[in-house]
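Working notes for the structure below.
The complex is shown incomplete by one protein chain, all other protein chains being positioned as in the whole.
What follows is subunit A.
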Amino acid sequence: KDGLRSQVSAALKEGRVTPTELCQRCLALIRSTKFLNAYITVAEETALKQAEESEERYKRGQALGILDGIPIAVKDNFNTAGIETTCASNMLKGYISPYNATVVQKLLDQGAVLLGKTNLDEFAMGSGSTDGIFGPVRNPWSYSQQYKEKSVPKSHSEDKESNWVITGGSSGGSAAAVSSFTCFAALGSDTGGSTRNPAAHCGVVGLKPTYGLISRHGLIPLVNSMDVPGILTRCVDDAAVLLGSLAGHDPKDSTTIQDDFKPFELPNLTDVSKLSIGIPKEYHAPGLSSEILALWSKAADLFKNAGAKVVEVSLPHTRYSIVCYHVLCTAEVASNMARFDGLEYGHRSDMKDSTESMYAATRREGFNDVVRGRILSGNYFLLKQNYEKYFVKAQKVRRLIANDFVKVFRSGVDILLTPTTLSDAAPYTEFIQEDNRTRSAQDDILTQAANMAGLPAINVPTALSERGLPVGLQFIGRSFQEKQLLTVAKWFEKQVQFPVIQLEEVKRHDNDVFQHQKSASIS
């Protein structure tokens, strides 16, 4: 399966479809799937202009590359010049970025068409994409034939409106946008699992690259030592294409490594006998659904039966990663959110009595409870009397967590296979019954450690649950070994043949350029 490279890009080159047609179709689909609330801003005019420019290039036979003319969406915590960047917060409502984030610039330089900015939890804090000022994002699978067939309405009055499930988060808008075919790829961000979690719930590929591989310049920071831009696509090959256009040293981000990055095409792996897959036993976490446990086991068997070496391994400090994250994250957040004071950009309170009272009022008005809560907790852990006890302690535990992975990879394991989420997507009404921090602590458990250690990790959609919703599995690789990670992920993707979402709205806009999967599934 090779979406962008062999299907869409080929179609554009051969003139079977034009960039403007592609753009129009995506914009129309965005309009008809508005109820998903995946987009905060749709940049219709600029997108069409970019599409027209792309079309000119194709006419002259001067396409910039595979991404030329390809509609993409970007999470609303990336700066986009001339386009509002809100982070789904009142603090940045109306903020028009004066510059493009490096990753956005790279995509535009390759001719990609920027359709718009996607919805998220406020300042990317959350695991549901439910806590932003523009409201929650709805998982497109809520409206799929597959989900409807499996859901039994409890009463006559209960309609599909109350039954919808969350996308997961915090890059829920991006995941929903890719899942519902409104774009071919989207950028998310990943600090504790924010790209992989919604990818799993929305049935798309979600890649978290190695920390230091892709520039964070222009990505409004949450946790500087863990944030990475994330890539969401409908197949692993597409993720490799995006990675190829985004990775590499950026002088504007001194945390990007200086090594040369060579974009790669993924080989079609047929022989996995030289592969060693590690199954970390601690990822059999409390609360893991029996369904996902079974799927994980089935996947391990798949590798075993194909000749790979599959071994159980141990990452003993896994259970501390959430607590460690909690302290480090809130501490870095407290620092990063200090820039929002109303003076240079963003919301500014009318309070005029003093600088400090203006700052306090601005932040009181601009941030939601979740953000304010994290700032206060972070400041607590950074107090002189607490610094050693909490912040430095957490940094030490971080090293232990990172070392666990080093030991396992050194023992000969190439790739780790784990679940991505504890269960399939929860109904919104159920999800909001617990507060944001509790939910994040529960949901991040399987994804967070990869951020602690800075390792690359990818969610691959695997099968549908009994409720007809997507379930994904996660592969974690060695630092900067994305090629190996994606090669294995691609092999797995081919084996499981995850089904295409059956959505009314997409069928109406149907065109064989959008459909490129067979309908067979693993379960």
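In this text, contacts are C-beta pairs under 8 Å (C-beta built on N, C-alpha and C of every residue); 3 or more make two chains touch, one makes a residue touch a chain; residues count from 1.
We take it that contacts and distances are computed from a predicted model.
**Student:** Absent chain per UniProt: "Gap junction protein", "Palmitoyltransferase", "Septin" or "GATC amidotransferase"?
**Tutor:** "GATC amidotransferase"
**Student:** For a quick check of understanding: of A:65, A:263, A:373 or A:427, which residue touches the chain that isn't displayed?
**Tutor:** A:373
**Student:** Tell me which of A:303, A:390 or A:428 is the one touching the absent chain.
**Tutor:** Considering the complete complex, A:390 is the one touching the chain left out.
**Student:** Thinking of the whole complex, not just what is shown, which of A:40, A:334, A:415 or A:488 touches the missing chain?
**Tutor:** A:334
**Student:** Write the list of subunit A residues that the hidden chain touches.
**Tutor:** Interface residues of subunit A facing the absent chain: 95-96, 98-99, 211-212, 225, 251, 254-258, 317, 320, 323-324, 326-327, 330, 334, 341-346, 348, 351-360, 363-364, 367, 369, 372-373, 375-377, 379-381, 383, 389-390, 392-400, 402, 435, 437, 441, 453-454, 479.
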